[in-house]
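Moving on to chain A:
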Amino acid sequence: MFSPLATADTLNYMIAGYAVIFGAMLVYIVSLLVRYSKAKREWSEWSK
Partner candidate 1 sequence: MFAHFKSYLQAVGAIIWKDMAAEFRSRELLSAMLVFALLVILIFNFALELDISTRSSVTAGVLWVTFAFAGTLGLNRSMASEKDRGCLDGLLLAPVDRSAIYFGKAIGNLLFMLIVEIIVLPVYSVLYNINLLQPGLILVILLGSIGYVSVGTLLATMAVQIRTRDIMLPILLFPLAIPVLIAAVKASDGFLQGFPLADIMTWLNLLIVYDIVFITIAFMVFDYVVEE
Partner candidate 2 sequence: MVEKTRLLTIFDILTFIFMLVAIGLVFFYAPVEEIMGQVQKVFYFHVANAWVGMLGFTVAAVMGGIYLWKGERKWDIAGFAAIEISFVFFLVAIISGSIWARPAWNTWWTWDPRLTTASIVELIYAAYLLLRRGVDDPNRRARFSAVYAIFGFLSVPLTFISIRLLRTIHPVVVGGADPSAQGGFNMTGPMKATFFFSLFAFSVFFVDLLWHRIRLGKLQEKIENLRWHKN
C-alpha cells in the first residue's frame, strides 16, 4: 500500500480526499436515519 519509492509524497492529500468522501457519505446516511426516526415518531403521534 505504501510504496517507499513513490515519487511524490501525496499521502496527506489522499487522506484529506477520502476524509471528505467518506465523511460526506456518512453525514448524509446519518441525516437519512435521523430524518427517518423523526418521521416515525411524528407518524405515531399523529395516528393517535
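FYI, contacts are C-beta pairs under 8 Å (C-beta built on N, C-alpha and C of every residue); 3 or more make two chains touch, one makes a residue touch a chain; residues count from 1.
Picked so that all candidates are chains of the complex that A comes from, given by their letters.
If you're wondering where the values come from, they're calculated on a predicted model, not measured in any experiment.
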For this session: Consider chain A on its own, then decide which of 1 or 2 touches it in this complex.
Result: 2
For this session: Over in the complex, which chain A residues touch candidate 2? Could you list them?
Result: 1-3, 6-11, 13-14, 16-18, 20-21, 24-25, 28-29, 32, 35-36, 39-40, 42-43, 46-47
